[in-house]
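The block underneath contains the structure these notes are about, expressed in structure tokens.
Note that one protein chain of the assembly has been removed; the remaining protein chains are unaltered in position.
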Amino acid sequence: MKVITIEKVRFSETDMMGVVHHANYLHWMENGRVELLRSLGIYLLDLIDDGILFPIVKVECQYHKPACFGDEIRVETTLCKCTKVKLEFSYEIYKNSENIELLASGESKNVYINDKGVICRLPDKYFAKFQEA
Amino acid sequence: MKVITIEKVRFSETDMMGVVHHANYLHWMENGRVELLRSLGIYLLDLIDDGILFPIVKVECQYHKPACFGDEIRVETTLCKCTKVKLEFSYEIYKNSENIELLASGESKNVYINDKGVICRLPDKYFAKFQEA
Amino acid sequence: MKVITIEKVRFSETDMMGVVHHANYLHWMENGRVELLRSLGIYLLDLIDDGILFPIVKVECQYHKPACFGDEIRVETTLCKCTKVKLEFSYEIYKNSENIELLASGESKNVYINDKGVICRLPDKYFAKFQEA
Partner (left out) sequence: MKVITIEKVRFSETDMMGVVHHANYLHWMENGRVELLRSLGIYLLDLIDDGILFPIVKVECQYHKPACFGDEIRVETTLCKCTKVKLEFSYEIYKNSENIELLASGESKNVYINDKGVICRLPDKYFAKFQEA
């Protein structure tokens, strides 16, 4: 299960080294994660309405080459693991030019928590959507 | 009614022009606003608990000189107008060096809305704190 | 001279009021400005290579209705004034839904400065592109 999202580097995403600040890659990874879930019919706003949050508990990113202002970025998000208590994703972040280049790669892990902040199990109506996929 | 807050320019606040990105000044202005309210005994979390939000409806900033990485920034926030339906603040943003320099100046306006998103009047228990000040 | 850009609200652009934080609209306005210049054949990286920067000297935004996570945002950027020393833009920011809604409107002003930070005149090769348009 893989989804591709496209980003265009914003001026405000750069820092004084002239490249994209490393924290901004996490926003692109988040967009990829959201789109992958959406493609499965799982909408964050529905989960929130049902009192379920899914905070990040771990994120990791390796930076190979810098992304620059104006670059078109291609994020490949892969759903790696999916149980009723956690979700794991991996990411490959490319520069979309003639010769596609790997800029960064990452991983993240989410858990589900209820509105009291306690880890909980994903309700079946959502989990079924992962199983179908 | 004026409050002073100090910021230290973060690396991540710079952009590829080598100076602080202009949108980040709005974060400093927000910190000033929060601290001024706190100094009056008005806490945003209390307002939120009471179902009152106070979105920004207008913000303006003039940029005179750039703020740079490592600069210490002094924000002077002034409460200009304060009624039961709106709040107006002005801001002067200085570089805190031997010769203090004005970097930017701004203004903002908030209104109060209830949890249905409709403009509402500030409850007396909060408004009294403005009147005391 | 008007250019339309489309944004998708990111999760990271929201704040604890559940809506897009007001400072993030300035990033959308910046994207609009960049695309309008690009559509005229004026590239920021070329200007920077020629030692010309064009800092924002004033920005203003009025917020009418909140943008929310997942909304598709349509930014209409208009070039209002354009001389050899300054650029003025206006912006209308809409929610792109069945009934298009105006969420915010804004204005900005840029000047040109050289690599010593002194205000300068835009070289003819760039100014000609504005005149053609």
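Each chain gets a letter, A, B and C, in the order it is written, and its residues are counted from 1.
Note that a contact is a pair of C-beta atoms (placed from the backbone, for glycine too) under 8 Å apart; a residue touches a chain by one contact, two chains touch by 3 or more.
This is a predicted model, so every value here is computed, not measured.
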item: Chain not shown: contacting residue from A:Met17, A:Ile100 or A:Ile119; value: A:Met17
item: Residues in chain C touching the chain absent from view; value: 11-12, 14-19, 21, 23, 69
item: Residues belonging to chain B that touch the chain removed from view; value: 8, 10-12, 26-27, 30-31, 34, 43-45, 69-70
item: Positions on chain A where the hidden chain makes contact; value: 16-17, 19, 22-24, 26-27, 30, 48, 53, 55-64, 66, 117
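Throughout what follows, only the chains that are shown with their structure count from here on.
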item: Length of the line joining the C-alpha centres of chain A and chain B, rounded to whole Å; value: 32
item: Between chain B and chain C, centroid-to-centroid distance (C-alpha), Å; value: 23
item: Interchain centroid distance [CA atoms averaged], chain A/chain C, Å; value: 27
item: For chain B, residues that touch 2 or more chains besides their own; value: 16-17, 19, 23
